[in-house]
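What follows is subunit A.
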Amino acid sequence: MSSSEKRRNTTPTAGAPAVELLRINKWFGAVHANRDVSLSVAPGTIHGIVGENGAGKSTLMSILYGFHRADRGEIRIAGRPVAIRGSEDAIAAGIGMVHQHFMLVDTFTVVENVILGAEGGRLLAPGTHRARGELAELASEYALEVPPDALVGDLPVGLQQRVEILKALYRGAEILVLDEPTGTLAPQEADHLFRILRRLKGQGKTIVLITHKLREIMAVTDRISVMRQGRMVAHRDTATTTVAEIAELMVGRRVLSQVEKEAVKPGRDLLSVENLRVRDDRGLSSVRNVSFSVRAGEIVGIAGVAGNGQSELMEALAGLRPVVGGRILVAGKPVGAGGRLRRRLGLAHVPEDRRRMGLVMPFQARESAILGHHDDPRYRRAALFDWAAVSRDTAGKMDAFDVRPADPRRITAAFSGGNQQKLVLAREIERDPLVLLVGQPTRGVDIGAIEFIHRRLVAMRDAGRAVLLISAELDEIMGLSDRILVMFGGTIAGEFPAGRATERELGLLMAGAAGRERSAP
Partner candidate 1 sequence: MSIVATGPAAGLPRWAVLGLLPALNLLAAFAISGLIVLLIGENPWEAVRMLVWGAFGFQEAIGYTLFYATNFIFTGLAVAVAFHCGLFNIGGEGQAYIGGLGMALVCLYLDFLPFALIVPAAVVGAALFGAAWAFVPAWLQAYRGSHIVITTIMFNFIAAAVMAYLLVNVMSRPGSMEPESRDFALHARLPLMHEALGAMGIDIAASPLNLSFLWALLCCAVVWVFMWHTRAGYRLRTAGASPPAALYGGISPPRQIIVAMVVSGALAGCMSLNELMGVQHRLVLEFTAGYGFAGIAVALMGRGHPVGIVLASLLFGALYQGGAELSFEIPGITRDMVVVIQGLVILFAGALEFMFVPAVRAVLLRSSGG
Partner candidate 2 sequence: APAVVYDLGGKFDKSFNEGVYDGAAKFTADTGIDFREFEVQTDSQRVQALRSFARRGLDPILAVGFQYASALDKVAPGFPDTRFAIIDAVVDQPNVQSIVFKEHEGSFVVGVLAAMAADGDSIGFVGGMDVPLIRRFACGYVLGARHARPGIRVFQNMTGTTGAAWNDPVKGGELAKSQFDRGASVVYHAAGSTGLGVLQAAADAGRLAIGVDSNQNHLHPGHILTSMLKRVDVAAYDVFDSARRDEWRSGVRILGLKENGVGWSLDAHNEALVTPAMKAAADEAARQIVSGEIKVHDYVTEGDCPAR
């Protein structure tokens, strides 16, 4: 009997909150991730949860979804206490969750992923058939179109996320939890997601939304709860609060959403790219004759919808992807194949996907902190590593970038997403390179950290370094860049000096509308 038969057994008792968490406590070994956390979510509303990295948001939601067990505390759904021992209980209670890291089987088709656990019968055929029908319905009902027979692994993140939502709805979820859903989405995709959420709310569903992007929170939520260091520190009605207030509640101090920076005084070209041509993993050409340069003392931002060649461009520049044609020069010198010479020439790279590339999860932090620079004589005494020196060096970087906990020997995987990101940035920026390539520098990072990271990037620029920034966050691009390049279909579709571009224009170019002729000389 699959859980889809046990759906909708929670008829809300009038007025009772859809979800109620009472004095939840959770330890991970010594880490007290949730301390007496209480939360109440009204039915038919969108409820936002914000907090710094490591504040305990994901943990709390994992507990609600039965993925972790609370050490203490009570959970009430629609007013009646429920024991959630595992996800099956959560599903039975009408809870669905879209995790920070998707819970999908890449080698399965969309349909297979959706029916997994709700197959409705011992044989697949009937269930699959029914699922197709229902998917079509849901698709039209909530604008959740996905190709049902595509392999999930081949889908862009945006669509993968829809699959996650479909999974939840297919199981008849009344309460939908989304953990940093927009972390990896392009603006358009994010907007689409919010349209979907509003519709769901319209249908009377209750939604809990975790995000670090306060603009989004203000835009879609009805109520906001703030967490800090495992505690629930405040609840606000969205209507009556401001970004500044929320930010301050989160970090415990004022934060500026916009870094101020004085006018650009660019110098010589530090990074120049000439007719670069690159192929993607499938062998299709994904960067077509791209030429541009980044000068000393400027930040160049590349805007674009995921999958238009920015990632491949970045990898090619970093030496992670073979160059089919064209030249790359760092400080006027042509770079060889591979990344090592480039590093020596002063090119640093903060990869988009830090979990896969930027860090080595099972390593101690100090070991991850020298990745790519392990040949540096500073880390050695004669031929051997001087771990004491490495530890000191790492500790220094951790302080500088406020990585928590600042323990060089902690296993990398045990840091929260945001802190992992800071570790990578620390490693690359602290070496003060000539040219810095950054991909999605603030993905999954809390605003406190965002502000901090932005400041560091600007500081580099002011110190006369060249920064090339790729981000799906339009306002990050617009806020930081001195020049903005828009990439579409593997080519540079347009170029704007800072400030002269409106979000709308950029959006259009990114979407491939309007022609090259707009691009400034």
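Quick notes on this structure:
As a convention for this text, a contact is a pair of C-beta atoms (placed from the backbone, for glycine too) under 8 Å apart; a residue touches a chain by one contact, two chains touch by 3 or more; residues count from 1.
A word on the picks: all candidates are chains of the complex that A comes from, given by their letters.
These numbers come from a predicted model, not from an experiment.
Taking any copy into account, the candidate from 1 or 2 that touches subunit A in the complex is 1.
Taken together, the subunit A residues at the contact with candidate 1 in this complex read 29-30, 318-320, 338-340, 343, 349, 351, 353, 356-364, 367, 370-372, 374-375, 380, 383-385, 387, 409, 411.
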